[in-house]
Structures are given as structure tokens and as C-alpha cells.
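Excluded from the complex is one protein chain; the other protein chains are retained at their positions.
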Amino acid sequence: MEIEKIIIGLEVHVELKTASKMFCSCSADHFGKIPNTQTCPVCLGLPGALPVPNKKAVEWTILLGAALGGEIQKYSCFERKNYFYPDLPKGYQISQYRHPFILGGAIVLNSGKKIRIKRIHLEEDTGKLLHETVEQEKVSLIDFNRSGVPLVEIVSEPDINSSEEAKEYLEKIQKVVRYLDISSGDMEKGSMRCEPNVNLAISNSGRIFYTPIVELKNINSFRFVKKAIDFEVNRLFEEFQKNRIEKAKGNKQTRGWDDTRQITFPQREKEEENDYRYFPDPDIPPIEWTDEEISNFKKQASIFELPWDKKARFQSQYLLSASQAEILTEEKTLADFFEQCSKLGKEKKISPVEIANIIINKRSPAGLSPAQLIDWISHQKNSPSISEAQIDQLIIKYLSEHKEAVAGYKAGKVQALGVIVGLIKKETGIVVPIEKIAKFVDKI
Amino acid sequence: MINPNQLTLVELQQKIKSKEISPHELIQKTQDQIAKVDTEIFAYVSINERAKDQLTSLVSKGNDLPLLGIPMAVKDVLSTKGLKTTASSKILENYIPPYDATVVKKLKDAGAIVIGKTNCDSFAFGASTENSGFGITKNPWDQSRVAGGSSGGSAAAVAADECTFALGTDTGGSIRQPSSFCGVTGLKPTYGACSRFGLLAMASSFDCPGPIAKTVEDCRVIFNLMKGRDNQDATSYYKDYGAERKKEKIKIGLAKEFFSEGINEEVKKTVKKAASLLEENGFLIEEISLPHTQYAIATYYILVPSEISSNMARYDGIRFGKSREVLEDEVKRRIVLGTYSLSAGYYDEYYDKAARVRSLITKDYLEAFSKVDVILGPVSPTTAFKIGEKTKNPLEMYLADVLTSSANLAGIPGLALPCGFDEKGLPVGMQILGPHFSEDLLFFIGETYQNLTDWHKKKPNLGGKNGN
Partner (left out) sequence: MSNFTLSDLLRLSKLSQIKLSEKELDKFSTQISEILNFISQLSNINTQEVSPQTHSTGRKNVFREDEVKPSLTQEEALKNAPATYKGFFKVRAIFTEETQK
């Protein structure tokens, strides 16, 4: 008996960084705020309150879907997902079911393997539940500041076949939402959450058997994703060897990751039958886009270059290596900085590869603008006669001539050495990092 | 001697402006009337103790407001800030909303004073106010009979001069039927015309807040202050067709399904008489058909409980209110029924099916309105029935909605006004239904009728005490 295939589908929730919540005007910036200070009748589920959808949240969802190659659905609507839980104030969550905003799309892994996206939809977040003991009684404490914050749900097809692939898929989603600047995509802070659905195809005596599917919860870092999936794969295999129970309707399990004990443990199912009784939310008129609106969304999305497309372009356009391109496209701001430098460097005959090396290896002083960096590189190149040793000489010379600078530094004012930096620059055109000069003083 | 609380809104507006009556006097007389009759009638579940203070503060700011000092009764399913809002249910016995419903706020901004919250069937689920968690409102015309429902308290308060006007809500007839039973005038506006923000939701795609008053003219004034798009209600919308309306050769349709066997003979006769009177005065009468009328109740009682079951889920006793155990019977019944029709395996057969029949019923009306301008008919198969008469079998109570519920399915407006009395001396009401946003046309016909008749001027004899 052996594992033929690991089958993983990922459900990822991304918290959008809109200013206000999904269906009301309370602030959506809830992390670390005093409990229940950012609520209103709507997100508190008070009698008589009504939801009105946040335009920006809808637009960002469409943009994300289009950027990932999904189909913008002409007709969509919000539906109510009905279930009881203390962190769900209305007793239903406004979500999407039959008619999500986006169908399809894909994330391409570094290996070239395509992980298909099934659907992308928009919903509201629940409140936060804390388990405490108060006056010797076990209680649950609820904070509704997070209730109603917009949440995008991205559901993949079960195309993922290893914990590494799962981790990579997640990292790529994080990159995209950060690139689009629609979410901080922070797993530790909870603005990005992941629920892997895992099962195995096991071969035994020439036949293939499928184990029940397990949904993993409480995973709040990329590391945990890998560990939890690895653990679960082993556990599922052992479990099947023991009891031979195959995947069947209704035997999907939910398990949580416990990082202290490094295991997954069973969690109570929310409902035996998960009968959410979805129906279109009568409080919210449906959404229908005109052909023109859809083509406008597509145009907007096409302006956004996906991180991996940018990486590929950097390699071909700037002749960078894969690892150089990877580092420079980690964050959009850095990538943009690099490109600006490259543009300016062209006139001064400084190659992108040179610029890349200098940025990546942090050889230049910090905090320079693209123009300043090009300047600095220029000077480095045009004064090849000045060696490191000669710079050192200059530092020593000026330090001895400016005892007040040394005194100021020793008194705690690092910036006192700035005068030395200025003098060297004047003489050689080179900007020496203040830390380098400080090291000399420390040695004295 | 006519007491100020017996006057219409329009009359009071004139007399207050001319300083013939002071708003303080009006509030005082209204409160006196409540003290005198309400232990019997039980129209109110709570009284606003600060009404006089609020009036004083309002008057000090100036007196340009159109409804300055007018005492308004508010059905207890509409949120009033700082004032208990119970939906006439034990589960919300002590709930105090931190905000006003939009329609309440608009009228308060226009100067109206909330005199108290009126009794209704719990959460508006009912047609007699017998489902209230706090007691039954009696019909001021005959206290052994129901005031109607679910806005029974509001209609009774207007009829008994315990307020100048009241706010009700109409989901399946709940403004029109009690207005009809109590001999007053009530408007179910077009769905969406008046904001639902702050209205404790029963069925979200049906609920309509609206005015109940002593005359059509009063309803018109109040409605014009209530209506309009609200940013906090995504389903609210208003379109004014006023100037385009014709004022001559108006065609009134009589739907044959509204005059079928199941309707009481006296009621039919009285309403037909009203139609004849209008015909004599320049209106054209034509017979039409609304073929799917017979399916209206079944459709209604699938869709409404479905929406109810979801809307009632927020009452979990955590952020407000008591535990779900104290919910009244009819509330529990509808929640269970609605949960069934939405549940897996039944959605297509019940909810989806009913939603399709709803389209057919809406189509019936649209087709009818291509032939006639408005439709006229009775509001209820009977006049006010005896307390306890229909409570044994919930289905029997549901069947009484046959004439009113189809308008809610289609979202069209309906104006109910008195058109006579039966042999027992009980009021008979008729309703005028029109296309979406045709309120001004309904008002025109209603006001014309009230200029020709004086049914609306009659007052119940409240045990000989109210001296008119």
C-alpha cells in the first residue's frame, strides 16, 4: 500500500484594506482596537439594520479576479448563508453562492504548473471569539470590531499535490494582493487565512482508494501550512491503513493545527448537515455589469503586471538571473525603484545587471532616490583610481581634523559624523556610509 | 365641543399655525384620551414619558416645521431611539434601540412628537393583533372584536383619537386591513418608497412602512414627508410621476376575483356601491381579471416565512433581548415553516417555485394596469371578526389575507379607506390599488371620494365617554 497522490484544494480568505466595512461605514481597520468600539446597528446585527455594499470592495474583488485570469460574471448577487454562532450577529453571513463575481482563473507556480481557481467571491467577516475563564466560569467573549470587514474568498481546484506547492501557491496569492495594494496579506495578523482541504489517493493491490477529505483550520503562517499538511498526509495514510474508510458523502472532517503539540486535532463540526439554506439576500439588489463596464475592468486589470510576469520580464528585458529577478520583484515598490534606476542608468551607460547587484547586495548607501543612486554608481565608476584603502586614509585624515565630530558621535549623536561624509564627497564625489566612518571612530 | 385630538392633521396644521390651538394643549388632550380609553382598547404598549419635554424643546427652536407638535403613534416594530421597541414580543421586552428608523426620524425632523408605541401582532406576524405578547387591542367600534392586524394598535389609536396619526407597516395587508376594520384611512406605499432602515424586518422583500390617519388628505401629507431614497436602505427608491398623471377619464378596474363567493355579501355590496358613486362622478368602471389571485396566499406563505426564518436568526439573546424560548407561538411556527422551505432538498419545490409564481402575480397586475389606471376592491372578506374566532387554526387566519397579500407580492401601493358600515355597525373598508409609484393618483381618487362621503368622519362610541 502506498500514497499514489496527495490531493489538496486551498480556500484562501483575504481581508480587503478598504477604509470602511463591507456593508456599513464603520472603520475596517480593526486590528488591535479596543473591543466593540467600531460597531454600528448594521455590523452588530441589531433589529432593523440593513446592509449596503461597499463599492470599492466590489471593484477590488473584480480586479483581483480579472488579474488572475478569471471570468467576470455579468450577473451576480449576494446570498445569505444561514447558521448560528455567537460571532455571527445576524445569524447569517452575507456571502455569495450561486452567482459569485468571478469564475475561473489560475496561479502559475515556478515549475510552470497551473493551479486552477474555481471561483472568487466576496463576503463579510465575523466577529472575534475569545475563550476565557471569568470568575471560575468558562466563557466566550465576543468582539464585533471585525464583524463586517470585507473578505475575498479564493477557492482553488484540488490541483495542488504537495505541501511545498501549497506554500508556493499561498505566497503567490500574498504577492498578488500586495501588488494590487488591496490587502496586507498578513497571515500572522489574520488578514490572509488559509484552509487546506486534503485527501489522499492510495494504491493497494492495483486499485486506487480515496481517503475522506479533511479541512484544516487555525493555520496562521506559511510554515504552519507546510507542517500541518505534512502531518495530515501521514495521519490520513496511517488512518486508512488502520480502518480502510473511504471518501463518502458527509464524512468530511474538520481538524485544527496545534503548533504546541505539532499535531492536528478534531474540531466539532459546525452543523451535522451543513444546511446553510442559501437564498438571494432580498436586502441587496443584484449586480449586473454592462459589456462596457466589464471591458473597463479588464482594461484596469491588464495594467497590473502580475509579480511572476514581472519577474519573467525582468529576466528577458534586463537580462537578470532568475534569483535576481525574484528578489527584485518581491515587492512592487522595489521593482518600480529598480526600473526607474535602470531607465536613468541607460544614459550613463550603467547596465541593469550592475544596478541589480548593487541593490541586492546593499552596496550603496541606504535611502537614495533613483537619481542619487545612479549618481553614486557613476562616481564609483568614474573614479576608479580611488581604492578602498584610499577612502580609509581620507576618513582617518578628516576625523583627526574634526575632533568635534568625533566628540559629538561619542556623545551619542551619530549624525555628527555627517560633516566627514560631506568632506569626502566633496573631494572624491563618493558618498561614504556614515556607519563605515562610525566603525573607524569605534576602533580609535 | 371638539377636542383637538379629534381633529385631522390638516385641520390641526391650520389651527396651530393660526395659534387657535397650542401644541401643548394638543399633546395634553391626546394624553388625556389615552388615559381615558386605553385600559380598555390597549392600543399602546408603551407611552413616551418625555413627549411634553420634547415638545417644549422643539417649540423653542422655532415653529416652521410642517408637523410641529403633532402627536404620532408608532407601531412597535419601528425603532425609536431611546424609547423601548419590543415588536410586541416578550423577547424584546426591554430592548432600547440606539437609533431611530429613517421614517420615524424624518417625521420627527418635521416636528411630529412620538406619543407612544402601538401594539401589534408579535413581529407583525398576524392579522388581528391577537398574536401580541402583551395583550389584544380591541376594536373601538366593538370591543368584543379585533382591531385587525398586524397594525391593530395603530389603527385603533387613530380611530379612538388617541393620536392624530400613526405609523404602521404592511407586509401582507397589515396597514390596510386594520384601517378597514377600524374605519380609518391607511396607505401601503409602493415597496421601496419608504425606507425600511430601522423597521424590524419581517419579510425583507415585502415590508412597507406607511401612514394610518383620519383622512386621505392626512395620509398624503404624511407620506410626502416619509418617502424618498435612503442611503442606508439599498432597496429604497422613489420616482415621482405626479405631473404626468391624468386627472380625467380615470379607469377603475373591478377584479372579478376580488368579488368571489368567499367574500361577505355586505362587504361586496358596500364596496360596489362606492364604485358606483365614483362612476357617477366621472370615473370609468371596467371589469378585469387577476387570474393568479387564488395562488397568492400559498405563494405568500412560502416566501414570507422563508425570509422571516432568516431575519429572526439575529434574536439569539447575546447582544440584546431574551432567549429564543420566549418567542410567541406564531413566530415560532413561521420560523420553522420558513426553515423548511429553504432547506436542502426543498428549495426548488417551495422557495424557488413560489418566487416564480410571484413573477406571474406581478405580471397579472402589470397587464391589468395596461387596461385600467387603478383597481378597486374590498380589503378583507369580512368586517372585524370576534376575538378568538380565528385563533384555533392558523391556516384560517392566513386565508383572510387573500385580498391584500397579492399587492405585497407585486410591490404595488394600496390605499384603504372607509366606504360604509355593515348591519352590525362595523366599518367596511375598500382599497384602491395602483401601479408602482402611483400614490398621487390613489390620493386623488381617495380625496375625491372623501369629498363626496362622510364615512371617514364617523367616530366610534367609546362607552359613551368620549363625548362627541
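By letter and in written order, the chains are A and B; residue numbering begins at 1 in each of them.
As a convention for this text, a residue touches a chain if its C-beta (ideal position, glycine included) is under 8 Å from a C-beta of that chain, and two chains touch if they have at least 3 such contacts.
Please read all numbers here as calculations on a predicted model, not as lab measurements.
Listed residues A:G48, A:P196, A:P282 or A:P352: the one in touch with the omitted chain is A:P282.
Shown as candidates are A:V139, A:I208 or A:V414; the residue that touches the absent chain is A:V139. Check A:K56, A:R235, A:K252 or A:K298 against the missing chain and you find that the one touching it is A:K56.
Across B:K36, B:K251 or B:K353, the residue that sits in touch with the chain not pictured is B:K353.
Listed for chain B, the residues touching the missing chain in the whole complex are 94-96, 98, 191-192, 205-206, 231, 234-235, 237, 292, 295, 297-299, 301-302, 309, 313, 316-322, 324-325, 327, 329, 332-333, 335-337, 339-340, 343, 349-350, 352-360, 362-363, 393-395, 398, 411.
Take chain A: the residues that touch the chain left off the picture are 18-20, 25-27, 34-41, 44, 52-58, 77, 84-86, 129-132, 134, 137-144, 218, 256, 258, 265-268, 271, 275, 277, 279-280, 282, 284-289.
Just so we're on the same page, only the chains that are shown with their structure count from here on.
Centres computed as Cα averages put chain A at a distance of 53 Å from chain B. Note for the complex: chain A touches chain B at residues 41, 44-53, 80, 82, 84, 86, 89-92, 142, 144, 273, 275, 277, 279, 281-285. Interface residues of chain B, counted against chain A in their complex, comprise 78-79, 85, 87, 92, 95, 97-99, 101, 196-201, 203-205, 231-235, 306-307, 309-310, 312-316, 318-320, 339, 342-344, 347, 351.
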